[in-house]
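Yeah, one chain of the complex is gone here, protein chain that is, but the others are all in their spots.
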C-alpha cells in the first residue's frame, strides 16, 4: 500500500472542479491535486494557477496516462463520464466520478466492469452522504429515535445549473431531475440502508425556462422502497433567492427536519453588501442568508478525505459505481413514468440513450380504465 | 333581508362543533348558536351547557324543522352530510357543511340541487381559505410578487383524527387524503383562481396504523391544473409532535413560505407544564411550540363571519357546494390513481360509493410498456 | 349606562391616528370614530375622508366640546398630551391617551386628578398588553410553566420614528427610550403583576443619527423589581431591515421566546415586489418578512375593544393613567441613570422638565472609589 497524500488529477475546470480542488486543499495530508485537464484553451492553465497545480493538459487521455497520478476526478459534462472513466481505469488509475455516474445503464456497467477488471476503485462522488447535518439525522434514525422510518424527503432547488452545458440535453441527458434528483435518490437510498427500489413516479415539466431548454426545470419524484417506505424528492431549476437544500424524516416514533442552507445561515441585512452570501444568491444587499464553512457543511472535504482513505485501504468505500448505477436506473424509470403518466416498477429496461428521452419521446396521456 | 345575528343550529357535538361554536362566540353581532342536535344521549345537552345554547335535539330533523334557526352547520360524520343538508334545505334553512362535502358526487349534486331549488345557500366550510397567513400569501401572489406561479404546495399532518369514527372507512369514506387533503386541494384551487384540474396522482398507504384502520395514513398527491401549474399536497395521520400546516408558493419571480403553527408559535421550554400548547401536542413539558389565538389564526371566526355576511347578502359566498364537489371529484381521482398506479385525468367517473374504495378495490401493479 | 358603540373623537391625523382609526373600523359594534381634530390645514379633512368621519376640527378644544363624542383619543405630540387630556376630562369625555402619557410627573398627576374629579376614565393606550402572542406568554407564566420568573426581556427596534416631531426633543421629550422603552417597561411591569420598581439603569447614546437629533437612538435599560426580578429593555432607532419586536421570559422552571414580526412572518423572495411587507421595511423586493393581520397581531383592535368595554363598564380597565405615570417615572430615572452612570433607586424626584434632560444635562463620569 502506498503512503502519503493520494495524488489526483482533475478532469474539468468549472464549478465542480473548483469545489473539489478547494476541498482537497483543506486535507493536504490525505490528498493533493497534481494535474488538471480541460479542453478549452486557457481554462486548465488558469485553474492550475489558482490552485497551484504543476501539470496541465488539454486532453484528458494525457492526464490518464500521467504516471504521477493515482486517481482521476471526473467533473466533465455527463456525456463524457464513461469514456473518461474507462481511460483512467485502463491506465490503472482509481476513478472518482461526479454525479450522475453517466448517461446509460450500459455505460454504467462498462465503467463498473472496466474498473473491476483493472483493479481500481470506482468512487461515486455524492457529497450529500458526507453532509454533517444529514449524517446527524441518519445517526439519530439508526439509534431508533424515530422507530420505523416510513417517509424520507429531500428537496434541492436553485435558479439553474452552474455550467451552461447542462441546459443542453444532448450534453447533460436530463434536467433538474438528473442534476439534482440524483442527490435526493442516493440520499434516501443510503439513509434507509439501501433497500430495493420497487417503483418510481415523477411529475415534471419545463415550467419556467422554455426559451432556454427542453429539460425539466421543476420535478417531484415519489419512490417506493421495499419494506413499505416512501421517498419524496423535489427539485427545481427555478427557485430564486439562493440555493435550498432540505430533508425531512418521518417514522412512527418521531421526525427530524434539517435545512442545510437557510437553516444554518446568519440572517443578515446589509445596505452596503459584502463578499459572498450563498450559492446562487443574486445579491448581498437587503436581507440575505449567508452561510459559513460552506464546503464543510456540504461535506466536500469529508468526501474527498474519505475517498483518499478508501484508496489507501483504511476505510471501506461508502459510495461506489453500483450506487451511481442504482440512481441512474431510478432516474430512467422516473423520466419514463413522467412520459407514461404512471408509476414504473423496477427493474425498468430503458428504451432510450439519454434519461430525459424517456419523457420527451412520450406524452403522458394515460387511458384510465 | 333579515337583520341581526344569523341564528344557526349545529348538528354534531364533537371537535368540529366545538370549533364552530367557539368561533361564533367571537362574533356575537354576526351569528349566534341557538340550537344543537346530537344523537348520543347527553352529548347535545353538555355541549349546550358549555356554550349556553337554549334548544337541544337528539334528532337533527327536529333541529332542521325548528323555525327559530336560519341555517344549520353540519359537523357530523361524512356519511351523514348529504341527508342532513337535504333536510335543512327542504326546511328552508341555509346549509354550512364541514369538509368533505359528502361521500359521492351524486350526493354532491343532490345537495347542490336541493339547496338551489329551495333558495338557500350551500356554504362549504373550509377555514383554510380564511387563514390570515395564507391570505397574505395569496394577496402577494395576486399583486404579482412571484410572477407566474407554477407550483403550490400545502402540507397538513398530525397524529390522527380527533373523532373515532374517522378510523372507520365505512363512516368516513377515506383516510388522511380525504380528511386533510381536502384542505390542500381547495387551497390550491382557490389560490390559483379556480383553474380546471387536468390530472391527479396520489401515492398513499397505511404505513403506521394498520392495526387500527384500513384507511391511508400517509399520502402525497400531485395535481396538474390547466395553465401549466402543479400542486403538491402532503398529508399524514402519523406525524408526532403536534399538528403541522404549511404552504410553499413558487413562481418564476419568487416564492413565499408559511408555517401556520410552529411558524407562529412561541418556542417554549417548561419543566412544570401549562394548559395547552397546540392541537395534537402530546405534552406541555420540555420543548413545545404553543400557539396563540388559535382559532383566529386558523381563520375560523373569519369564516363564520363571512358566512353570516353571505347569508345576509352583504358578501358574495367565497366557498360553496360547487367547490366542495370539485374537491371531492379530485379526491375520487386521487384514490383511483393510487389504486391504478397512474395519473388519472379529469373528469373521472367514480366506480365506487366511497372515495377510498377506488384505492382499496385495486392493487397498483401497472404494466409498463 | 349608555349602549351602542362608544363614539370617539381622534386628536391627531398621523401614524398613530391611522392605526387607531383602522383598528376601530374592525370593531364597529364596540366603537366608532365620529370626529377628528388636527391643526394642520387639510390633514383632518383628508383623514376624515379616508375613514368616513363626519365631524372635522382644526382645534382640539372644539372636538372636546362636541356633545356627540363620549371619549377622545390623543395621538398628538407628547408635549400636548396633558392639556388635551385635561380639556377632554373637563368636558366630561373619557380620555384614551397614547404612550408616553405626558412629559412630566406633575402633568401625569394633573391628568389623573382631573379625570378622577370629572368622573371620566383615563385609559393608557399601550397595545403591547393586548398583543395575542405576548398574552400567551403571560398566560403560560401565570399557569406556572416557568416556575418563578426572574428575567423578562423586551426589545423593540426600528429605523426611526414615524413622525418628524419625534426627532425634536423639545416636542418629544426623549428618544428611543421614551418612544419605544415605554412599551417594554409597561410590558415587564404588567407581565410580572405590577411589582414595585426598585432601581433603573440605562446605557444610551446617539450612536447613528447625530446629524438629525440630540435624542438617544440606541438604548439598553435594566430594571430591578421587588422580589428579585430583573427586566432588560432594548430599544433602537437605527435597526435596519424592518421593525423588530421580541420578548424572552426566563424562570427557574423554563423559558419562552416570542418574536412578533419576523417570527410570525412569511419568509418571501420577490423579484417584482408587492404592496406591503412590514412596518419600516425599505423594500418589498429580494428577501422580506411580510406580516399578516398586522393590527390584530399588534393587539390594536383588541385594545380599543377593551377600552370600549371599559367605558361601557363591562370590563375593568387594564391599563390606566397610573400605569402611564409609573412608566414615565421609570423613564425619568433611566435617563438620570444614563447621565449619572449609576443605578438610580426609585422613587426618583426628577430635576428637569423633560425626561431626556436628565441625561443631556449631565455627563456620565462617575468617580469610582
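Letters A, B and C mark the chains in the order given here, with residues in each chain numbered from 1 onward.
Note that contacts are C-beta pairs under 8 Å (C-beta built on N, C-alpha and C of every residue); 3 or more make two chains touch, one makes a residue touch a chain.
Just so you know, these numbers come straight off a predicted model, no measurement behind them.
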Neighbouring shown chains of the undisplayed chain, as defined at the top: A, B, C
Selected from C:37, C:101, C:169 or C:340 as touching the chain missing from the view: C:340
Interface residues of chain A (partner: the chain not displayed): 29, 132-133, 135-137, 139-140, 143-147, 253-258, 263-264, 266-275, 284, 290-293, 296
Positions on chain C contacted by the hidden chain, ascending: 150-151, 199, 201, 203, 205, 207-208, 218, 220, 222, 224, 228, 230, 232, 234, 236, 238-241, 250, 252-255, 336, 340-345, 348, 364-366, 368-369
Chain B residues touching the omitted chain (full complex): 240-241, 262, 267, 269, 271, 282-283, 285-289
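Just so it is clear, only the chains that are shown with their structure count from here on.
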Most distant chain from chain A, judged by the mean position of its C-alpha atoms: C
Angle of rotation relating chain B to chain C [CA atoms, steps of 5 degrees]: 180
Centre-to-centre distance between chain C and chain A (centres being mean Cα positions), rounded to whole Å: 54
Junction residues of chain B - those touching two or more other chains: 253-255
